[in-house]
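Take a look at subunit A:
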Amino acid sequence: MGSGTLITLMLAAIVFSAGGIAVSKILTKGSTNLQKGQAYECGVPTAGSAWKQFNVGYYLFALIFLIFEVEMVFMFPWAVVAKKVGMLALVEILVFVFILFMGFLYAHKKGALKWM
Partner candidate 1 sequence: MDFKDIFFYLIAIYILGTGIMAVSTRKIFRASIWLLFSLIGIAAFYFWLNLEFLAAVQVAVYVGGIVVLIIFSIFLTQKTGNQMAKTGTQQTIFAALASLLGFALTAYLVYQHHFGSNQTQELDASIENIGTQMLNPGDGGFLLPFEAVSMLLLSALIGCIVIAMKIKKEETA
Partner candidate 2 sequence: MENEELIAQVQTRFPEASIVLGNDFPEVSIDSKQLLPVLQTLKTEPSLAFNFLFCETCVDWKTHFTMVYHLESTTHRHNLVIKANLDRVQPEIETACHLYRAAELHEREIFDLFGIIFTNHPHLRRILLTDDWVGYPLRKDYDDPINMIKL
């Protein structure tokens, strides 16, 4: 068992999806025309490819997220033993969270969490 299950499930997913796609490949006839393969944009021709440089402000959130995600990673083992370790665990995590919360507050003060 163990990680074999994961591989099995992965294979199952692949078989399932590939099977479905294969069935649709076999059983359907498509038609072709000049406009079919073009990108759909509300029914009018698009201006060039979509693969150009974007200007989206999401990356700042991704930055901050990354920091908190790492923090969360540390909290999982902590959470598991917190009850056993007792008060010490609380104190430790308080320090940990407090320091990070400072960062969070800083981000907030600086307006980094506001939408650009």
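On the choice of candidates, all candidates are chains of the complex that A comes from, given by their letters.
For this structure, a couple of remarks:
Heads up, the rule we're going with is that a residue touches a chain if its C-beta (ideal position, glycine included) is under 8 Å from a C-beta of that chain, and two chains touch if they have at least 3 such contacts; residues count from 1.
This one's a predicted model, so the numbers in the text were calculated from it and none came from an experiment.
Touch between subunit A and the candidates 1 or 2 in this complex is found for 1 only. Across the complex, candidate 1 is touched by residues 2-4, 6-7, 49-56, 58-60, 62-67, 69-74, 76-82, 84-85, 88-89, 92, 95-97, 99-100, 102-104, 106-107, 110-112, 116 of subunit A.
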